[in-house]
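Apart from one protein chain that is not included, each protein chain of the complex appears where it belongs.
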Amino acid sequence: MTVTEVSVGWVPMAAALLLVVAAAAASLDGALAARSAGQPLGGGLLTPVAETTRLFRQRRRTTAAADLPLQRIGGAGLLTAALLMVAVVPFGRWTVADLTVGIVWFNAMDVLVWAAVWLAGWGPNSAHALVAGYRFLAQALSYELPLMFALTAPAVAAGSLRLGDVVAAQSGLWFVVWMPVAFGVFCVAVAGFSVWGPLGAPASGVFTEASGVDRWLLSTGRYALLTAGAAFGTTAFLGGGHGPLLPAWLWLLVKTAGLLAVLVALRRRLPVVAPERFAAPAWLVALPLVLLQLLFVSVVVVVQA
Amino acid sequence: MSAYLSLAAMLGLAVGGVLLAYLLHRRTAVAPGAVASLPFLSGWRPAEHALSRYEARYYPMTLLFLAFDVEMLYMYPWATVVASIGTSAIVEMFVLLGVLMTGVLWAWREGALRWT
Partner (left out) sequence: MDLNRLAARRTAVLAVEVPGWSRTRCALEEHVRDRGWRLAGSPADADLLVVCGRPGARLTAAVDHVWSQLPGPRARAEVTTAADVPATLDRAAAELADGAAQRRDAADRPADPDPGTTATGDGDMGDMDDMDMDDHDMDDSGDMDMGDMDHGDMDHGDMDHGDMDHGDMDMPMPAGIGLAGGGDDDQLPDPDALDLDVLHVPLGPVLPHWPAGLLLHTTLQGELVVSARAEVLLPAEDAPPDAPVHGTPAGRWDAVATLLALAGWDDAATRAARVRDALLAGGQPPEAERLARRITRSRLLRWSLSGLGRLPEGDAHDRLRHWLEGTEQRRSTELTAVAELVTGLDLATARLVVASLDLDTADRVTVPAEAGS
């Protein structure tokens, strides 16, 4: 399967698609929340619409002596990073930005999230938000290296950093089959940069002072990051658009939705792990494991060559 | 080149979208301006500004991270040539990674991964 780059005019479509899938994720989360509260699921499904309506009616707040420019940059940063991530992910046979270094680009965008979350915590001049912003950095330091090496594994296997080539290399066998550790680590890291689920400890603190559209941007950005992460994970590990019968774009959508649903469901089923507890296993277990995974992948590639 | 044009367009769209959201919010909120408030401190006035010389007690971990992060500069180009160069590429890279990993173990023993 070859991936062709479509014209820049499709960029808004890609962005809209990301937001629609992110909204579906928020719906699922609302439905799951309704289920555990013993409420009808239907009401929960409306969560993203209801929450958007509520937040667009609610006023913004400015805290005393806040660092407003930085706070705004942080608030917009999550959504921006997610949009820029998803721009390099091939949608079946098409991609809006066919970068030769797509994987590096994704990596760069996920590091952008560090700045965004920290700025969103720093900006309001509020102790709870500030502490949470710094706590996020501690968490990021722990998940980032395993993530980087997990991203390298598909690149080694495909011999290319271009996502189109990574998808093409999976025509026979999906990468998840022979690099499950890298895939697992990647999924944990997606939860990490989306401040989600077990790695969502800093989220409530960073959100402390945000209301109205500021809060909407933060929580939309979080869902968008989760969605972009799922789309990228599908492309790098789950064969992208490969699959029988259905067209490639639909396969990508189906797989992304499936991975996203798992990530959303995990949030409600798992307690959070404090960044300081997460550090040791991330550095001492996940990092060596993913390095071994990379060694395994490299050896296989060399033997095959 | 056109890929970067698309990325620039996406960035523009993101920034434009955020601005649009702010504009829309001004029209839909019960009042366009922001409420002036002190930061939330459980109902009390803050004794001092939160923005301060903050002690990031995990900073040894940042140095550890930096060592590996610089290494990633080699990692990505390396990934594209493993197949063509062969065994020597694997050996050289994993010796370097082994050295770095030993550094992680040493830092862990020194307590760099604990800060509370």
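Read from first to last, the chains carry the letters A and B; within each, the first residue is number 1.
In this section, a residue touches a chain if its C-beta (ideal position, glycine included) is under 8 Å from a C-beta of that chain, and two chains touch if they have at least 3 such contacts.
Please read all numbers here as calculations on a predicted model, not as lab measurements.
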* Which residue among A:V8, A:A64, A:V111 or A:A168 touches the omitted chain? -> A:A64
* **Candidates A:V11, A:L28, A:A127 or A:L226 - the one touching the absent chain** => A:A127
* Kindly state which of the options A:Q170, A:T208 or A:T256 is in contact with the chain not pictured. => A:T208
* Structure fact -> In the full complex, chain A touches the hidden chain through residues 32-34, 36-39, 43-44, 46-47, 49-51, 53-54, 57-61, 63-65, 127-128, 131, 134-135, 198, 200-201, 204-205, 207-212, 215, 267-274, 276-277
* For chain B, enumerate the residues touching the unshown chain of the complex. => 30-31, 35-38, 40-57, 116
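Rule of thumb we're sticking to: only the chains that are shown with their structure count from here on.
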* Complex contact set, residues of chain A against chain B -> 5, 7-8, 11-12, 14-15, 56-65, 67, 76, 79-80, 83-84, 87-88, 96-99, 101, 103-105, 107, 122, 124-130, 134, 137-138, 141-142, 144-145, 148-149, 152, 155-156, 159-161, 208-209, 211-213, 216-217, 276, 279-280, 283-284, 287-288, 291, 295, 298-299, 301-302, 304-305
* Structure fact -> In the complex, the residues of chain B that touch chain A are 2-7, 9-11, 13-15, 17-18, 21-22, 24-25, 28-31, 33-41, 46, 49-51, 54, 56, 58, 61-62, 64-65, 68-69, 72, 75-76, 79-84, 86-87, 89-90, 93-94, 97, 101, 104-105, 108, 113-116
